[in-house]
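Down below is the structure, laid out as structure tokens.
The other protein chains are all here in position, but one chain of the complex has been omitted.
Chain nomenclature is as follows: A and B, assigned in order of appearance, with residue numbering initiated at 1 for each chain independently.
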Amino acid sequence: MPDVAIEAKELTKRFGDFIAVDHISFSVNGGEIFGFLGANGSGKSTTIRMLCGLLQSSGGSATVAGFDINSQADSVKENIGYMSQKFSLYDDLTVTENIRFWGGIYGLSDEMIAKRQAWAIGIAGLEGREKSLPRELPGGFKQRLALACAMLHSPKVVFLDEPTGGVDPIMRRRFWDLIRQLAEEGTTVFVTTHYLDEAEYCNRIMLIHAGRMIAVGTPEQLKKEYIRTPVLEVETERIIEAMALLDEDDRVEETSVFGTFLHVSIAERYNAEKVIREVLGAHNISPSRIEPIVPSLEDVFIHLIDRQEAEQKR
Amino acid sequence: MISVHRIRPIIRKEFRQIMRDRRSLGVLLVVPAFMLIMFGYALNYDVQHIPLAVYDQDRSTMSREFIQQFIHSEYFDFAGSISSEQEIDTVIPSQKARVVVVIPPRFSEDLLANRSVSIQVLVDGANATTAATAAGYLVAMTQDYSTNISLQALQRFGMSKPTLPIDYRPRIWFNPELKSAKFMVPGLIGFILMMSTVVSTSLSIVREREKGTIEQISVSPIHPMELLVGKTMPYVLISLIATVLILITGYALFNVVVRGSMLLLFLETLIFTFCGLGLGMWVSTVANKQDEAFQLATLVSFLPTFMLSGFAFPIANMPKVIQWITFINPARYFLFILRSIILKGVGLSALWQETLFMTLFALGITAISWNKMRKSVFRV
Partner (left out) sequence: MRTLLHMLRKEFLQLRRDPRIVQLILIGPIAQLLLFGYAINMDVNTVPVVVCDMDHSIESHDLIARFSNSGYFPIVGYVDKLSDVDPYIDRSKASLALIIPENFGRDIKRNASVPLPVIVDGSESNSASVGLNYAGAIIAGYSQNILVQNFSRRGFGGLHPIQVIPEVRVWYNPELKSRNFLVPGILGTLLLQATVLLTALAIVKEKESGTMEQLIVTPIKPYQIIIGKLAPFFIIGAIDIVLAIAGTTIVLGIPVRGSIWLLGGLSLLFIMTTLGLGLFVSTVSQTQQQAMMTTIFFLIMPMNFLSGFIFPIENMPKIIQYVTYLLPLRYFFEIIRDVFLRGVGFDVLWPQALALFIFGVCILTLASLRFRKKLA
């Protein structure tokens, strides 16, 4: 499906003097799982709210499912599903009552609601729990129900704002299985998350920081861009001191602490391991292990943010 | 075992939290100020300026004199003359007048002939309290007039300088101008104290429980008693300050002077504050969330203190059953004590019973709540 589900051009949002979203441009194709990554306060939620028609943009334009978000907000709402951060279901309505309500709000006929109710219960795995209240559901099921409720009207585009907050890793994996299933059936899924491991499940991801887009592409693309400078993992004692020492050396591009290890990236033309042993050895630090690693998205992310902030300082 | 040293940081924290909680602070300040102004200036049962209409069928000098005494008083205002019977029936429903005085055609004739006369007085009973008071004034003034007429008649009969055998000398104690404000202000102190202590105490305990900080504290070496003392001390202090402020304002605005012993006043206030604290503690053991606590605290402090303590409605008028209920209401005793000290200047000897009841209540409710708290709150 080559059609463009979401397209944003120089989308901007200002709150007084504060620029929350700064001229963002991107496009999402139909059937894609598009991940939207960024720290809290980076402009993620603001962007998504603009795309859903919840917030008026200050500048630029965007279309969702072919409709303009500012002038055709009503049509946008009819064609999207949205799962908010608090995955809001009515805590005092049962599972079926919630489904019936949200279906009705989207204008589905009674037979349609019945059909979709069966689908929702099935896909969320809530057989036998139709009369439960959301707060009684075991962990992870609330999210699945919220997702199902957001899709009762079979929208083409679904926005999920941090859908797996506070859920254990197993349930998270199963939730993403669900997302993948939906995408395979043709729904475009636009997800925000700050779990970087989840980003690996997306077709393409976009990184946003301080309102600006700093990278977009498939996870492999992003790692490749970064892989130009190889990363080594260093296991040593006096890690903080070691890091400071390495930072001072011009040949070292970046250092960061990962757990109890150091990740160091050194410009390609040098023999990385030799450089490290040389710098640390001069201060009597002898690392026990130095190994090249495949950079994770987290590495990429931190690298890109650091670069962005360094640029801004200039 | 209990170290004052550890209590201090708790007191300090509590004060800081109070200062930062704008809303509760607002309530603690705005509500008393509002009530003070309301009850001092706006809300009272005094009878003044009641519109009075006259159907004078005599239209003589005497009848006019008779009417004048009403209109010249501060209690009644002239609301117009009625010229026909039919008009009488419309003037009260339309609320042009709340009192109508009907003077028969031979008013002056009869009086001059030494005969008694009846006049009709119609009173709008919709507001019973003011109606009763207004009727009372009317009756009294009419009686004065009658007395004057009698004296004049006696003079005509030849008695020189007739005087009444009885010289009625009413002396109003404690509140010579009969201003409701003086009655209300002591009541206000009680009302404000009760509400603020109960609400603040319960909210502060429940808030800690909700946020989980109480768990944090209970794993520290702090003894539960220290925690409690630390949490409640600030409110005791605030209550005393509030009392002083209200007394000063009462003096400045309404001339309410404390006739009795200030020391006794503060002592009783202290005891009453502990009643409120105990009650607040109890509420915190029953309510789990902040808004539940707030609701319950307001219910428990507002209702009994406003309705069932003699603040606005006299207890003596209530049915016996309800009067018995007021026996366990500390506000009832406190109000009585406050009014006695402020307005009447009596001492402990006259008030020992009430003081005893209040103390018992404070001890009782604190003991019960403390017991419950020890079990639930601190064994988390």
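Details
Assume contacts are C-beta pairs under 8 Å (C-beta built on N, C-alpha and C of every residue); 3 or more make two chains touch, one makes a residue touch a chain.
As the structure is a computational prediction, the values presented were derived from the model and not from experiment.
For the chain missing from the display, the contacting residue among B:Val4, B:Val139 or B:Met225 is B:Val139, taking the whole complex into account.
Residue in contact with the omitted chain (choice from A:Ala20, A:Ile80 or A:Ile305): A:Ile80. For the chain missing from the display, the contacting residue among B:Ala53, B:Ala79, B:Ile92 or B:Leu193 is B:Ile92, taking the whole complex into account. In the full complex, chain A touches the hidden chain at residues 52-56, 74, 77-78, 80, 82, 84-93, 97, 100-102, 104-107.
Even with one chain removed from view, chain B keeps its contact list with that chain: residues 23, 27, 30-31, 34, 38, 41-49, 66, 92-94, 111, 114-133, 135-140, 142-147, 149-150, 153-154, 157-159, 162-176, 178-180, 182-183, 290-291, 294-295, 298, 307-308, 312-314, 317-319, 322, 336, 339-340, 343-344, 346, 350.
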